[in-house]
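Omission of a single protein chain aside, the complex is shown with its protein chains in their original locations.
And now, subunit A:
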Amino acid sequence: MANTGWNEFEIGAMLRSFDGGIDDIAGTLQEDRNYSQNNSFSASVADWRIEKPVFNKDYCIDCQFCWIYCPDISIISRDKKMVGVDMDHCKGCGICVEVCPTNPKSLLMFPEHADEETEIARWPEKETKEK
């Protein structure tokens, strides 16, 4: 792409999302799709993040709220089971934490440099609600 002249690229300020065609986009997992170099999936935005979500599967009820609300499709879910966070595309917005309904929350935001195992080891206790 770098050495392409104005007369060589495809016209119309338009990008192809995939190399070649794609038959069943909904039935193909992200990692199995032939994303093109131009697709935003091929670019990491991890360096946008100053806080990261940490996932504690002990409290997760697989409600899929985080998967539904994540604006960047960065929640990895397999067979309706929450698996983890796609750290290449997560921008650290914290929406998944906000919508997590469990008590204590199974997703929490920590500074980017925090050690995941340490944070999970001292996960907050269940909050008692004031009546």
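In this text, contacts are C-beta pairs under 8 Å (C-beta built on N, C-alpha and C of every residue); 3 or more make two chains touch, one makes a residue touch a chain; residues count from 1.
In this text, contacts and distances are computed from a predicted model.
Peer 1: What protein name does the UniProt record of the undisplayed chain give, "Phosphate-binding protein PstS", "Electron transfer flavoprotein small subunit", "2-oxoacid:ferredoxin oxidoreductase subunit alpha" or "Sugar ABC transporter permease"?
Peer 2: Of "Phosphate-binding protein PstS", "Electron transfer flavoprotein small subunit", "2-oxoacid:ferredoxin oxidoreductase subunit alpha" or "Sugar ABC transporter permease", the absent chain's UniProt record names it "2-oxoacid:ferredoxin oxidoreductase subunit alpha".
Peer 1: Among A:L15, A:A43, A:I73 or A:A114, which one is in touch with the chain left out?
Peer 2: Candidates A:L15, A:A43, A:I73 or A:A114; residue touching the omitted chain: A:L15.
Peer 1: Could I get the residues of subunit A that touch the absent chain, sorted low to high?
Peer 2: Touch with the absent chain occurs at residues 4-7, 9-18, 21-23, 25, 38.
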